[in-house]
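Quick one: the structure is below, questions incoming.
Every protein chain but one is kept in place in this view of the complex.
Showing chain A:
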Amino acid sequence: MKPTPTTCSPKIHQPQTTSTRTVSRGRTQSEIEEEWLARSAGIQVERLFKDEATEEKGERARMASFVGAMAIADLVKTTLGPKGMDKILQSTGRGHSVTVTNDGATILKSLHIDNPAAKVLIDISKVQDDEVGDGTTSVVVLAGELLREAEKLVATKIHPMTIISGYRMAADCARSALLERVMDNKEDAEKFRSDLMKIAMTTLSSKILSQDKEHFATLAVDAVMRLKVSSSLYFGSTNLESIQIIKKAGGSLKDSFLDEGFILDKKIGLGQPKRIENANILVANTAMDTDKVKIYGARVRVDSMAKVAQIEGAEKEKMREKVQKIIGHGINCFVNRQLIYNFPEELFADAGILAIEHADFDGIERLALVTGGEIASTFDNPESVKLGHCKLIEEIMIGEDKLIHFSGVEMGQACTIVLRGASFHVLDEAERSLHDALCVLSQTVNDSRVLLGGGWPEMVMAKAVDELARKTPGKKSHAIDAFSRALLAIPTTIADNAGLDSAELIAQLRAEHHKENSNAGIDVITGSVGDMGELGISEAFKVKQAVLLSATEAAEMILRVDEIITCAPRRREDRM
């Protein structure tokens, strides 16, 4: 799933040019100063920068970053929440491939952005994706709102540094407010599982999978729980590699299933058994085409055709020996990462061994993990090589494709999720959604603190921050106040996206939260305020914390800037 460069509406590309022109019609202080300086020096300052390098100062610079950041936030805003809309991204590359998604990180990754502040936002969304997997949209929206509020404060002549220190206090306060209300059901396995289910459903409900969210939530939780049981060996593994996702077009999303075993998307060689019980598997990474002599500088120099034939014979002999050695391990299945040529394949078929070629690297690693074997490259000591085992290998059909299915494997850690769906776009999006859910779940397994969802955490934070604002003397309190308004923007957006009367709902929510320990949040389905605890809408604490901290950090960074210097773009040859 490589991000392809995609274009988007032209408006985003260079918001600073259009906006600054309108905003700074009246000359700014710095411009006047500069002119004065130039005049007093008697001579115009010769150009300081290289051609095409530009410099934005003071108000203008700040405006450019505010506008850019807000444009990005507004762009992804409509995808937030269970009723959020999707975006179509069309690649400019060959084929103009199309992606349909509502995953914030995916959308932002594919944009070509020229605005520096916008790039900061894209970066935080990317980091959020790598670090916790979910909340990629929220973090951008929150940062955008923080900057929008900051812009208003700057307009009322409050110094950015004051705003920053206010934001910092507010973020600390919000975080401790969340910490006070977290729930931790780590001890109770039953409850913990239901927590995980809730989190998975909440995450999935904003995605394309929302129709079958229960089904997929079960899939995801099952997969992650398997990981957890076996990965207790080394602390807190969030190794999602052993969960394999295979996408096959056809059928409906509901037909997707979790397979306890392992499925390899490969075909079985000709003339080899299609079904093996109690298989001993050798997983290898070795050349099975022509085994070259690796000593540097070796080459074959002969003086007659007969010699060529001899050497060829020796080569064949060598391969045959190698195959014999492999067979000597007492195996009945051989999986190689590299190609297996016809000749050795034939040998394997003769010995009644199932040989699978060209399994990609991930496949090999997973297979080794699942079957408990080791990845071998030399075959001289058959007694000490660990072989993999499984109860049954068979060829199965999913849709029209034949796949190889390993069941009854030794280690329960790995599993395969087979996704079915009507089109590739649906499958791609389903995979992204499932990936988000898996990431969040695996993070929750590590850090089992859980919060309620549906705008509840934002309301809790906003309430605490509001109280802090009232207690704080000085200009900072304006900034703290602004922080709480920015927090409220998230439930507002969720409600707006669902076509609800956000002003009314948020006011109701606020009133609800005025009571101690309220569980109220937005129930998007009925369009009213509901008890999130009863509705079973939960979110992971780690995700919310990451959203809060990185959004604040990003806003702070952008606010601190008072000058933007853009170097001349490097000239590229036009390859088109």
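Criterion: a contact is a pair of C-beta atoms (placed from the backbone, for glycine too) under 8 Å apart; a residue touches a chain by one contact, two chains touch by 3 or more; residues count from 1.
Basically, contacts and distances are computed from a predicted model.
Selecting from "Glucose-induced degradation complex subunit", "T-complex protein 1 subunit epsilon", "Centromere protein I" or "Origin of replication complex subunit 4", the unshown chain of this assembly corresponds to "T-complex protein 1 subunit epsilon" (UniProt protein name).
From the set A:245, A:351 or A:557, the residue in touch with the chain omitted from the display is A:557, counting the whole complex. Within the full complex, the residue among A:78, A:286, A:407 or A:508 touching the omitted chain is A:286. By the touch rule set out above, chain A reaches the unshown chain at residues 37-38, 41-43, 45-51, 53, 55, 61, 65, 114, 116-117, 119-120, 123-124, 127, 129-133, 159-161, 168, 234, 237-241, 285-287, 293-303, 307, 310-311, 313-315, 318, 365, 368-369, 374-378, 380-381, 384-385, 439, 442-443, 549-550, 553-554, 556-558, 560-570.
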